[in-house]
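The structure is given below, and queries will be raised subsequently.
Note that one protein chain is taken out, while the other chains of the complex remain in position.
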Amino acid sequence: MLVVMDKSATTEQIDYVIKVIEDLGCTARPIPGGDRVSIGVLNNKGPVDTALFTGLAGVKEAVPITKPYKLVSRETKNEDTLVKVGDVTIGNGFLTLIAGPCAIESEEQALTIARHVKKSGAQLFRGGAFKPRTSPYSFQGLGEDGLKILAKVRETVGLPVVTEVMDVQTFDMVEHYADVMQIGTRNMQNFSLLKRAGESYRPILLKRGMAATIEEWLMAAEYIMAQGNHQVILCERGVRTFVHHSRNTLDLSAIPMVRKESHLPIIVDPSHAAGRRDQVLPLSRGAVAANAHGLMVEVHHQPDKALSDGAQSLYPDQFDLLCQQVQAIFNVAGGPDPF
Amino acid sequence: MLVVMDKSATTEQIDYVIKVIEDLGCTARPIPGGDRVSIGVLNNKGPVDTALFTGLAGVKEAVPITKPYKLVSRETKNEDTLVKVGDVTIGNGFLTLIAGPCAIESEEQALTIARHVKKSGAQLFRGGAFKPRTSPYSFQGLGEDGLKILAKVRETVGLPVVTEVMDVQTFDMVEHYADVMQIGTRNMQNFSLLKRAGESYRPILLKRGMAATIEEWLMAAEYIMAQGNHQVILCERGVRTFVHHSRNTLDLSAIPMVRKESHLPIIVDPSHAAGRRDQVLPLSRGAVAANAHGLMVEVHHQPDKALSDGAQSLYPDQFDLLCQQVQAIFNVAGGPDPF
Amino acid sequence: MLVVMDKSATTEQIDYVIKVIEDLGCTARPIPGGDRVSIGVLNNKGPVDTALFTGLAGVKEAVPITKPYKLVSRETKNEDTLVKVGDVTIGNGFLTLIAGPCAIESEEQALTIARHVKKSGAQLFRGGAFKPRTSPYSFQGLGEDGLKILAKVRETVGLPVVTEVMDVQTFDMVEHYADVMQIGTRNMQNFSLLKRAGESYRPILLKRGMAATIEEWLMAAEYIMAQGNHQVILCERGVRTFVHHSRNTLDLSAIPMVRKESHLPIIVDPSHAAGRRDQVLPLSRGAVAANAHGLMVEVHHQPDKALSDGAQSLYPDQFDLLCQQVQAIFNVAGGPDPF
Partner (left out) sequence: MLVVMDKSATTEQIDYVIKVIEDLGCTARPIPGGDRVSIGVLNNKGPVDTALFTGLAGVKEAVPITKPYKLVSRETKNEDTLVKVGDVTIGNGFLTLIAGPCAIESEEQALTIARHVKKSGAQLFRGGAFKPRTSPYSFQGLGEDGLKILAKVRETVGLPVVTEVMDVQTFDMVEHYADVMQIGTRNMQNFSLLKRAGESYRPILLKRGMAATIEEWLMAAEYIMAQGNHQVILCERGVRTFVHHSRNTLDLSAIPMVRKESHLPIIVDPSHAAGRRDQVLPLSRGAVAANAHGLMVEVHHQPDKALSDGAQSLYPDQFDLLCQQVQAIFNVAGGPDPF
């Protein structure tokens, strides 16, 4: 349930509503909006009577929330969430481009690619230090050495960095180095990790699970937000279907659907959706045309020598063209559809 | 196998190659290209030795074709096929918009919508006279009366018309009235219908089956082309997946994949992919951004009263905006990707 | 809607109800049950008031039918349908084994296999004369010559025959020779073919479409039944999923689901589900254990030389074992679950 306060509600009135909620054995989560405060009622073990609140001073209405998600929902907070990373803003009205190699391989590799993508127009740098690999015998990433290289990229090239965190044990370490922490597809319902992410002071980039419904995905974001971290960026990266001419099938409809249901920003990873270089450019244009708030793209200066996912990495000049085209399309399509 | 002739090959040389092929018990299908003739070897019951042809006068090379499709393939004919419907051209370099109601309901309805969509920028009118419906108790279309209304639209409003043909029995009738004949999703592997379509003098718009791979889809087009009708337009309309926030999942990667494998034009039906109005505009922009050669969109002036699929039909003013936006995106993205 | 008559309702009372239905512009379809008649109200263009019937003489109740299917539904007819083919009964309480090659190749091939499978325990012989093939260049079946061979098998070996009909044009011909007519996966929603099948005097074996829901499948059966042919056998043959260690994924849950929703018999085709010989035996046992009313299995005496689908055809001695095992399992599992 959500208790929506009057615009003119006083601090005392808000505090009293919180007390009532807590006396019921529930958790109260105040959500400051643009012009009013709403208070989420969490952890209720069953239906709570709205009548308990509608009579209280300063309360506009009490909305029973039938969708299982609360904090991620537009019904809870209608204003679009804008996630700030240094000078970069991710969310409605902005087009954010994140680029870099799949895995950090060396300082030279990372700096070379970072300089390229910055010049092309990327605002954040991505690169994996801890790599979730299907095989235990594949390259698992440089670990903390990779994180240090990312920090060097930020200092030297001036791009904030996005990198994946795979578990609670290494969370503190990754949190120390990264600007945005990615939770990968395979961990979308690693609930222990989501809870830890909810306590982080960093924005979380949450990839959609390979077979996750929109509802399950938003509920994973809800786990993070329920712990207090509201800086969540959703990332569509394709779902698993019978189709095999691409590694996954990009679910373009997820973009309007998420924008309708949630106030959180949604970006697209065309590289993992396609799994092959020659589809990355059309999928990128398609995603921005469908109103994604940004893209996360794999770029490598020597894809044929990449230790991971080279086949789907763009060459730097391909990324140049991508930036020009998606910017032009954003100028046409960017912003909420009027209908 | 494909026998590629020299640019300077004479008619006699071509005829001799054809005779050799036919003596082998195979069918020879000459394919005039921009600057040379190639000859497809069809109906071979197994491998044919390329050496039989490479020594013949006027033959440049004999290419064994490993992909199961031949006539649809870029390996057989590299030049993009352009399908002409009156003054309209469908294919590479053009953006063709087809619009109209799901089903023809009355002359007034059809004319009203046709005038609207023409003004917005549609170049062809769509409307169903024979409707494949999941339930035998649902409205099945007006039949020949609907076809007559379509003819009236063409005469009065000046738009060529696209309509579905459901079986061989009514093929002649539909062929008489329509400018482009649509074969629907559920009939993509109705091989008897495909063969009849292959004998038609009309262009065929072939929708992808709900669970068809690209290869199966191209093989369905191959059935049509193998009978001699090379005017085939492919139409992606979403595939069935676990996802249920849209009726189907638009397979955006199919566009670059088909463009790479085949010379045939590919358009997109965002209305059946989405199944809901609020996703049609973003999917339309996404499809054009991914280099589709056109769109087929459901538009109705009174969607709430539509006899079929009203929930996914755009209002006329939404279609206006769609036309403006996709035209602008086509100016950015249209044309083959340089990579 | 369904009008359920009293057990003691007279012919005059029944006729009067039919007249009332027809005066409403609807179609009345009397459905004789074990001990009472029910009358389906078809082709209603919207809700019909149940009160119109509950007051009529001989009427027990009028049941609004919310599921889109009517005639196939247990709500319409609770008694299990038993389909009779010669001496063979297909339906609840029976285990029917249908076996034979994918395609009829020659009289010798057909007779050899038919004798084998009869000895092993098959009660019907299957074999394709018209073959739906993905490629126009693949073997398309022997056509009428194949049908004549099937007739010869019936006469000589004494097994009724099942064969596929692909279109309305050849329907009469196939109907003349076959005992049971199969409508294939790719034609499950070929509505013109379904309507023709509804007028046939032969039982129809209706395969599930590759991506069809249970509801769509039952609605396809409804098309047949709505034309008057109530002898329909459903055949589950696997659906298309992301899984690729089998050609399709056998949907075992379809068996209890169909048995619950419908009175029609449901059998399983493990050969097309698996697409590979080594899975046919376990899938066959699984299907019978889950209460399928029978199996349709591909058997070939020389699978390596089969013109079609050899890789999934059992050797005759494998089919022997299959018959023994599924009979033993049927003795354990056969019959409706008590819960």
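Quick notes
Each chain carries a letter (A, B and C) given by its place in the written order, and its residues are counted from 1.
Going forward, a contact is a pair of C-beta atoms (placed from the backbone, for glycine too) under 8 Å apart; a residue touches a chain by one contact, two chains touch by 3 or more.
Since the model is a prediction, treat every value here as computed from it, not as a measurement.
Per the touch definition above, the residue from A:Thr89, A:Thr112, A:Gln189 or A:Gln302 contacting the chain not shown is A:Gln189. Looking at C:Val63, C:Val168 or C:Leu321, the residue that reaches the missing chain in the full complex is C:Leu321. Interface note for the absent chain: among C:Ala129, C:Ile149 or C:Ile255, the touching residue is C:Ile255. Against the chain not displayed here, chain C makes contact via residues 211, 213-214, 239, 241-246, 249-257, 260, 273-274, 277-279, 281-283, 285-291, 315, 318, 321, 325, 328-329, 332-333, 337-339. Within the entire complex, the positions of chain A that touch the omitted partner chain are 42-45, 68-70, 132-137, 166-169, 186-193, 195, 210-211, 215-216, 219, 222-223, 226, 240.
Listed here are the chain B residues that touch the chain not shown: 240-242, 244.
Here is the rule we use: only the chains that are shown with their structure count from here on.
One simple way to say how far apart two chains are is to compare their mean CA positions; for chain A and chain B this gives 38 Å. Chain centres here are Cα means. That of chain B falls 33 Å from that of chain C. For chain A, the set of residues touching two or more other chains reads 241-242, 244.
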